[in-house]
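Removed from the display is one protein chain of the complex; every other protein chain stays in position.
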Amino acid sequence: MTARSFVSSALRHTALLLIAAFALLPFAVMVSTSIKPADEIFSETLRWWPQKLAVIENYTEAFSAAPLMLYLMNGVVVTAAIFFLQVLVTLPAAYALAKLHFFGRRLAFGFVLFCLLIPYQAIAVPLFILLYYVGLLDSYSALVLPFTISVFGIFLMRQFFMGVPDDLVDAARMDGMSELSIVWRVMLPAAIPALTAFGVFSIVTHWNDYFWPLVAVSSDKYFTPPLGVMAFRNAEAGNDFGPLMAAATIIVAPLLCLFLLAQRRFIEGIAFTGIK
Amino acid sequence: MSLSASQNRAGLALIAPASILAIIFLIAPLSSILVLAFTDYQLGDRSLRFIGFENFQALIDDPVFWKSLSNTLIYSAVVVPGSMLLGLVSALLIDAGTSLRSFYRTAFFMPVMASLLAMAIVWEFMLHPSFGIVNTTAKALGFASHNWLKDGDIALYVLAVIGIWQSFGFNMVLFMAGLSAIPRDLYDAAELDGTPHAWERFKLITWPLLAPVAVFVAITSAIRSFQVFDTVHALTQGGPNKATEVLLYTIYAEGFEFFRSSHAAAITIVFILLVVSVSLLRFVSLKKNGEGA
């Protein structure tokens, strides 16, 4: 290695490590605090690894003070239900928009493009009123139903289906498939990469969503993970930091672990859905 | 049954579930926002009365609304350039070498993945006035300590830093995708043509070819920053003294705490106009690029 390239490489790593420190600092603080006893948390000296480990105390406290497992389960149930229903609704619609000629197709697609511009928070007020009148507020339905229709999913899958060769669809028709079986037997397997990307997008969005669950449910048996941490903080009056950080770690961990295991998939998925 | 008729039927059948759900959960709410904004409806009311532009008149006279709108714009004005610049620098630095690429990429992307609400609580702890890591470090280095989230002059900017922290990794990924689309040959050609400095090559090749991506990233970042809510709700509740009141938080408070639905609808319309007008900038920029090509 020449001196010049050594210097530039050292500069690159220095700068990147600084940014990495900024990005990772909150995670380090979170984990480090979650394993510290109270007296060390409140001490003025900065120490990453505690002198006396309080892992068991803090995490037991976190689990006993709030039904964290229930919140996690709620998160899993709600995100899984949303994604499953989205796939069920989105794929046939996207296939029709991409490959079938039907009356009103242009109008339907124009509508999809228009709705892409509107963030869901903008229609939260009437959605809330709607659920209030049908008596579905404060239920799993309230958390799931509004997201069963994903114009973003329809748009993304339609764009992907446009690239599937027409020949393949025609071959399936010649082979005797109905249009609906083409969706599930030909388009779905062909769309696995796009569907993975959409899945990553959908799961990350709804696992981390705070606004809608905050509006839609009030009993803590329906709390999703972010609502759970918030409830935990409010109940503990924000002073018992060890267990609070343990709770935050527990809530953040599942998605981060998934991400670390399949980080290529995740990043590609998000990049794929980002550049639409 | 003729072919076109059968395709027509299949198409309509396949799109029916999506259409029905869209009518219930998108079209009906969106149109009722437009109606609500011109009524005096409050949640639970049995009837409603059309009152024309009174809600909007009230907004114009309401200093909190103006504070909320200007805070949202200031927040965006900090977060958009901040997260773009940090994202671009990260992408360029990662792309400039071969070692530890995936480590950095993963590290910078972690804040995007983590629940912002949970991480906001971690930030709150880090910013704790007496034993938070920020103040203890500041003190150790000889700087003054602050009550970051309770000081009306800086609270909004503190939230903006959290916003940058959370979103720059996302922008980095978009920029890296853009960079990977630039043919390597161009850099070799530029080097042979006599542009030895990295900065010169950046000006000559990278930036012009990355410009469409940058426009896209700017618009996406802006729209995301208009939707800032989690940190505000968790850390400041719009305070101190409305210093961190932002549009979505105002909508939330009006619509779901005071149940003044029609008033919330009027602010929502302002919010929608803001988001849609920025989104439409994208079409303008696409057109401009299309003409240039």
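Labels for the chains are A and B, by order of writing; each one numbers its residues from 1.
In this text, a residue touches a chain if its C-beta (ideal position, glycine included) is under 8 Å from a C-beta of that chain, and two chains touch if they have at least 3 such contacts.
Basically, contacts and distances are computed from a predicted model.
The subunit not displayed here is recorded in UniProt as "ABC transporter ATP-binding protein", chosen from "ABC transporter ATP-binding protein", "NADH-quinone oxidoreductase subunit D", "Teichoic acid D-alanyltransferase" or "ATP synthase F1 subunit epsilon". Mapped onto chain A, contacts with the missing chain fall at residues 165, 167-168, 170-177, 181, 185-186, 189-190, 192.
The working rule: only the chains that are shown with their structure count from here on.
Centroids of chain A and chain B (each the mean of its C-alpha atoms) stand 16 Å apart. Chain B contributes residues 4, 7-15, 17-19, 21-22, 24-26, 28-30, 32-33, 36, 43, 86, 89-90, 93-94, 96-97, 99-100, 102-119, 121-126, 131, 133, 136-137, 140, 165, 168-170, 173-174, 176-177, 213, 216, 220, 223, 226-227, 229-230, 233-234, 248, 251-252, 255-256, 261, 264-265, 268, 271-272, 275-276, 279-280 to its touches with chain A in the complex. Interface of chain A with chain B (complex): residues 8-9, 12-13, 15-16, 19-20, 22-27, 29-30, 33, 41-44, 46, 88-90, 92-93, 95-97, 100-105, 108, 111, 115, 117-119, 121-130, 132, 145-146, 148-149, 151, 154, 178-180, 183, 204, 207-208, 210-211, 214-215, 225-226, 229-230, 233, 238, 241, 244-245, 248, 251-252, 255-256, 259-260, 263-264, 266-267, 270-271, 274-275.
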